[in-house]
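Omission of a single protein chain aside, the complex is shown with its protein chains in their original locations.
Then we have chain A:
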């Protein structure tokens, strides 16, 4: 990587350059003022850059070289499931019959799209053990909020309006309490015990007739299976609440166990994680929600159904539905990729995915456990959390070790999460990485642990090999510069 400053595209602009062509207008033209009131015609053109097509391409090529994806190298970002994104999925998702289809076309002209979505629903129901599914939510957090709104509607239908609280473990992803707030609930924390699992006594204490739901990923964010999940579900159900499965960690359990069999009532999946919809530099994702029969009437509308005559269509006639959560029918393009992935792997393949993900994680954990503190002793599932507390005593923080990994061409693990582990480093290798990659990564991280002892500065001052060094985040937040402005306009 070079350390040359990369100009903004606005700084490369020169008047009159174009990167776009339109046919000459072929209809008789009228003066704009005769069509639109002058007040509403823009006086100053937007300051868009004026560049040639090659300049545009080189600009983005240069930017791409300053970015790191799964295609570039190992990306063990915990809780994000950064697995390989199959190329064939990209080819399929770009077929004209999928991209150039309008959501309001007559049902008879989009039977292929509807059939695909219907089939995907059925497959996801089988994988999760749920009875009905919506593909409308656009991402995981959107699915969480949708699921909670469904639970809310259920309690409201029972006139059980005092249920204002959602129980969330202290290890949970930040979206869980945030989604609870947006759905109008109060987030209540349940503690974890020394084994990193939900503390049953504390759960008994917080679960009461104000409980609307419990949100819990399983395996949890520490990568540990909630062994007592049936007891957890029993306690919450006895209090009258529903149990919500955050599907962020579904990659660990496909074919091994199903949320529907563990006692969960609602599930969301992250198709961009487990089912290879690419992460896209932050999105788009897709966050389908599955529910048990009892909650099905409350699913968002429309639902995609197979009719008696064998054709597919939309069901809008759902009086108890929470309504729409998004315009149209969800992130169709991501759903296409997820379905292509499921059809590539099949039942045996998906089970193998989870087995290999768990094997890879336990192998890497074992390889690193001599040099780093491991707060929990049981086997992990698809990911695990190390603590950098030993290195912290030497003056080397987890952040430093993460930055040092950048020097060797690795994207760092998730750091400082979950919040209950000091100097946390959350590692998720995924099943698409080879033993050689895991060994090389483990060797490197172990070497960094030795550097922390012998030559801490090299870690503390990392990264050394990237296009820029550590950035001044305080300055960015104190004096926010969120857009480019022409020098004279500043």
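To be clear about the criterion, contacts are C-beta pairs under 8 Å (C-beta built on N, C-alpha and C of every residue); 3 or more make two chains touch, one makes a residue touch a chain; residues count from 1.
In this section, contacts and distances are computed from a predicted model.
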Ask   = The hidden chain: which UniProt name fits, "ABC transporter permease subunit", "Probable glycine dehydrogenase (decarboxylating) subunit 1", "Electron transfer flavoprotein small subunit" or "histidine kinase"?
value = "Probable glycine dehydrogenase (decarboxylating) subunit 1"
Selected from A:241, A:278, A:313 or A:375 as touching the chain missing from the view = A:278
